[in-house]
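Worksheet: one structure, shown below.
Removed from the display is one protein chain of the complex; every other protein chain stays in position.
Naming follows writing order (A and B), and every chain is counted from residue 1.
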Amino acid sequence: MFGDNLDRIVAAIERNYEADEIFFTKPGRQFPNRAIIKQMLKDIRRVLFPGYFGEEMLSPYTTPTYFIGDMLMNIERVLRQQVVLALKYTDEQGRCTADIEIQAADICTRFFDQLPDIQRTLLTDVQALFDGDPAAESKEEVIFAYPGLYAIYVYRIAHVLHQLQVPLLPRTMTELAHSGTGIDIGAGADIGEYFFIDHGTGVVIGETTKIGKNVKLYQGVTLGALSTRGGQRLSGVKRHPTIEDNVTIYSNASVLGGETVIGEGSVIAGSAFVTASVPPHSRVSVKSQEVSLRQPGERD
Amino acid sequence: MFGDNLDRIVAAIERNYEADEIFFTKPGRQFPNRAIIKQMLKDIRRVLFPGYFGEEMLSPYTTPTYFIGDMLMNIERVLRQQVVLALKYTDEQGRCTADIEIQAADICTRFFDQLPDIQRTLLTDVQALFDGDPAAESKEEVIFAYPGLYAIYVYRIAHVLHQLQVPLLPRTMTELAHSGTGIDIGAGADIGEYFFIDHGTGVVIGETTKIGKNVKLYQGVTLGALSTRGGQRLSGVKRHPTIEDNVTIYSNASVLGGETVIGEGSVIAGSAFVTASVPPHSRVSVKSQEVSLRQPGERD
Partner (left out) sequence: MFGDNLDRIVAAIERNYEADEIFFTKPGRQFPNRAIIKQMLKDIRRVLFPGYFGEEMLSPYTTPTYFIGDMLMNIERVLRQQVVLALKYTDEQGRCTADIEIQAADICTRFFDQLPDIQRTLLTDVQALFDGDPAAESKEEVIFAYPGLYAIYVYRIAHVLHQLQVPLLPRTMTELAHSGTGIDIGAGADIGEYFFIDHGTGVVIGETTKIGKNVKLYQGVTLGALSTRGGQRLSGVKRHPTIEDNVTIYSNASVLGGETVIGEGSVIAGSAFVTASVPPHSRVSVKSQEVSLRQPGERD
């Protein structure tokens, strides 16, 4: 029965393909591979925090050199391949493969140069999450189980690749974290150390956001744009806020606008909606949201 | 040690089974399989956008006929099996298997007839996401990585099956997308082309919602019911809003109620809570949410 229809449907889909070339990836080019990128993120995390996510049983009494070296060699090879695919895919100048491969190797070198720094910064994030959450049993639990730390980890990796102007991969990475945690951090955002996100579902941090040190965000916080009617014309324009050091923003609050600055040490209460700058050490809360309380017997 | 207890616990669970037949699936019937449905959604996406999610390297210079035909034959077989399972499982008239299989084949034929249209509509969604998000590098990135597009894609597939009155599968599909993206679109909702969801976590679109063309939604937007106290008695009643063409609804806004109509071209600001209709070209914002700003030195 389906056979009768099949030819017609195949032909219709082929006509769609012909009508817009975007249905196909570009001829002779290959897209990066999401599953490989996901596995690479797991492997990098095993190097940064060995034993939490794999069978390796390192300790101060072992020699971790071989483990790190072996893992990094493999990770570098995989990352370089994916960077080559991404560069080739987005190349508009018809560069030869050898040139692209040299650039990819250079990007990888720069990336790995920053890996020990990322590792140290993540340690401050672990500390922030432990210090800030009374429900945390231990720092190990934070490393092993906290979605906030996972999202921050992926962001810190993706951010370095974004700074190195690698196309496609940073967004693919942050969307993997977004899918697993509900936390959506633009790879272009600039975020200081000792960063804290608790629960985290619904957090959105736009790609031009600037966040200082020791900032705490709770679930549902949007650091976003005031308007995106400008669409692609706004690409690259700072349209997300600046959050200075030691700021806390409670759940479901929104801070919007590229010129909005939340001054150092401020506290933004839950569900607040902020579209203008506030000076340092402010406490912003919704002024007595008028609550209507009715008892049974009163009109529904 | 556990052996001593095991018999007692097994017996208690058996007694639970006996106390309510819902613990079992229905005798002699088999439930659809989530993993198979998930794989099928991946395969359909590979046909609609070849090269982005698989190894196939199609291009205008190849003949995609065989790829499409081969993929669709397999997809049709799998879909038909799952439709048969779903129809059999929910059958209340004791229909014979042959009748159900004929109905399933017919449903599949109708489904695939609409697939080229779905593909064309998705192209408008890709364009909407690219046009509307300054952070989008390219339309390819939208197709490959954007959770909004994935949720819309799954919705458009599930919606056709919902219209064809297939039980169980549409909800299973939309919940797969919900789990991966935090975007919950009822398969029954009616959504026009050039649809845009950015970030998306927390978006809920109720099953009787009606959405026009060129509508933009941001994270945390609820298009919901005013009350669900009526429970199952409200089944099938329109209880979610109507959003006309060219409307933008910013993050964390709620629009509630089956008689609420957001007129054409309106803009609903972030965190607004709307329970009544607004005329076309309205701009709805929360009137100066009174923000309380305290400085250090003032009383806490």
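Here, a contact is a pair of C-beta atoms (placed from the backbone, for glycine too) under 8 Å apart; a residue touches a chain by one contact, two chains touch by 3 or more.
The model shown is predicted, which means the values in this text are computed figures rather than measured ones.
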{"item": "Touch with the omitted chain, as defined above, among B:43, B:76, B:133 or B:184", "value": "B:184"}
{"item": "Candidates B:131, B:175, B:193 or B:245 - the one touching the absent chain", "value": "B:175"}
{"item": "Contact set of subunit B toward the excluded chain (per top definition)", "value": "1-2, 5-7, 9-10, 12-28, 30-31, 34, 89-90, 167-168, 171-172, 175, 178-179, 182, 184, 186, 188, 201-202, 204, 206-207, 220, 222, 224-225, 228-237, 239, 252, 254, 256, 265, 271-274, 278-279, 281-288"}
{"item": "For subunit A, the residues touching the chain missing from this view", "value": "47-53, 57-61, 64-65, 68-69, 72-73, 76, 105-106, 108-109, 112-113, 115-116, 119-120, 123, 126, 130-141, 143-147, 180-182, 198-199, 201-202, 218-220, 248, 251-252, 270-271, 286, 289-296, 300"}
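The rule is short, and it goes like this: only the chains that are shown with their structure count from here on.
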{"item": "Centre-of-Cα separation between subunit B and subunit A, whole angstrom", "value": "24"}
